[in-house]
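== chain A ==
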Amino acid sequence: MSAAMTQPLLKIDNLRTYFYARSKQSFVRAVDGVSLEVGQRETVGVVGESGSGKSITAMSVMGLIGAGPGVIGGSIHYASHRVKKNLLEGLENFIDIETENGRVMKVRKNESGWQHASERLMSDLRGKEIAMIFQNPRASLNPYITVGEQITEAVRLHTACKSAKEARERALYWLEQVKMDSPRLRFNAYPSAMSGGMCQRVMIAMALSSEPSLLIADEPTTGLDATIQSKIIELLEELKQDTGISTLLISHDIGVISRLSDRVAVMYGGAVVEYGSAQSVLDINAAIKHPYTAALLASVPSEQKIHEKANLQTIEGDVLDTINVPPGCRFHARCNQVTPEIREKCASHHPELIEVAPGHQMRCWRFVS
Partner candidate 1 sequence: MTSIPLKAIAFALLRELALALLLLLGVSFVVFAILYAAPGDQFSVLLEGQLPSEEVRAGIRAAMGVAQTWYGQYFSWLLNVLNGNFGTSVRTGQPVAGVLLNASLNTLYLTLGSMFVTLAVAVPIALYSSVRGHLAVISWPLTMLGYLFSALPVFWLGYIAIYISIHGFNFFPLSSSSQTPGQHDWLYTLVPVLVLGLGSGTISEVIRNLREEMSRVMADDYIRTARAKGASVWRHAFKEGLLLPVTEIVASKIPFLLGGAVIVEQIFNWPGMGRMAWQAAQDRDFPVIMGIVLAAAAFVRLGSLIQRMIHIAVNPQGARD
Partner candidate 2 sequence: MKQLSVILVLALSLLGSAVSVSQAAESRKAARPTGGTLNYGEYGRPATLDPITSNEMISMRLSELLFNGLVGINERQDVVPELAQSWDISKDGRVYTFNLRKDVTWHPRPGEAVMPFTANDVVFTYNIMMNPKTITPLKVRFEFIEKVEKLDEYTVRFTLKRPVLNALAKFSFKIIPKHGPKNPLYLTRDDPFVQNPIGTGPYMLKKITADREIVMVANDKYFKGRPNIDEFVAKPFADQNILTQALTFNAIDMIVLVNPRSIAELQGDKRFILQPYNALSYSFFGYNLRNPLLADKRVRLAFGYALNRQEMLSSFFNNQGTIISGPFAPGSWAYNLDVKPLPFDPQKAISLLNEAGFKQGADGIMQKGGKKLELTLLVPIEKESEAVKRVVLAFQNYLKNVGVSVKVEFKEWQSWKEDVFGEHRFDIVFASWVFDDSADISSLFHSAEIGPWKNNFGAYSNPEVDSLIVESKLTLDYEKRRSINRKLHALLAEEAPYTFLWTLTNYSAYNRKIHHVAIHPYKFFSYADEWYIPLKAQNK
């Protein structure tokens, strides 16, 4: 692809995805003002504890958030050489929001209208332009259809080869691509007859078979046992080399993130707290570090730690409850680097995402001069 293309492939801007806890009569602010970019041929890793809203972000991009308030704000600009559009174009018309000092208190949404509009926007992208693979691959494959058929379906839906025969060959090709052993045999097998690792390979094959520009991998390795994990990661690495496909990689596993991503976004409580190139963000010894990232890294075992027999640190407190978000910095309740002078700011105001170094953004009062 031409390097002239400066515009990023995917540009998420101030995305807000809420849910509604009927039983508690209140919103779950799962994603609350996330901004991200995925450039051409680039892999962006999103890391964070579970419940930090990373998966929801991915789903929002795919337009897979169904009922409930769902995606209520922001924009998602997608620009491949084939399609250029805002994936949330005009959706705001179906939603009206009442806010109280910046906090969303009431959402009226025309569900059917929103759904139809969203479907119309996404119809020519899902699977074709943006493909997605999920965690727990076994459950994510249709147990009633042979894997071969499921891949073939994707091929016929989205690529030029429409004839059953061609499509079948194509599907087989992709099964080989994902290093499926004896693909012709597996072709007619049902997911229930396969191991989790194989299922994930199938998922990947299925995702790539439609030759998308963007791959969203949502916890691709979670739930697989360690050896399989590394195999899958290797596979993803190779595929990245071969196809150069841009990837939005979502994982709670720093290891995975660090092996695959060019840039990394750290999410906490539905917002990005640190965003920058992989090496700068994941460098445990870097000078400026978001307290949360620091804590995350500290909690990951690494050779060097093991050498130094340094004991692993844990992050005190629980993951932020996104149901009733405190007014101030979302992490400050658990933050161990709060200094007296910034304490009340931490408690009262939510810090902005500011650039602390070129291409390295941070959401913390410590670095606000």
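Just so we're on the same page, a residue touches a chain if its C-beta (ideal position, glycine included) is under 8 Å from a C-beta of that chain, and two chains touch if they have at least 3 such contacts; residues count from 1.
As a selection rule, all candidates are chains of the complex that A comes from, given by their letters.
Just so we're clear, the structure is a prediction, and the values are computed from it rather than from any experiment.
> By the touch definition at the top, chain A has one partner among 1 or 2 in this complex. Which number?
Per the touch definition, chain A is in contact with 1.
> In their shared complex, at which residues does chain A touch candidate 1?
62, 64, 67, 122-123, 125-128, 131-132, 134, 136, 139-146, 149, 153-154, 157-158, 188, 190-193, 203, 206-207, 210
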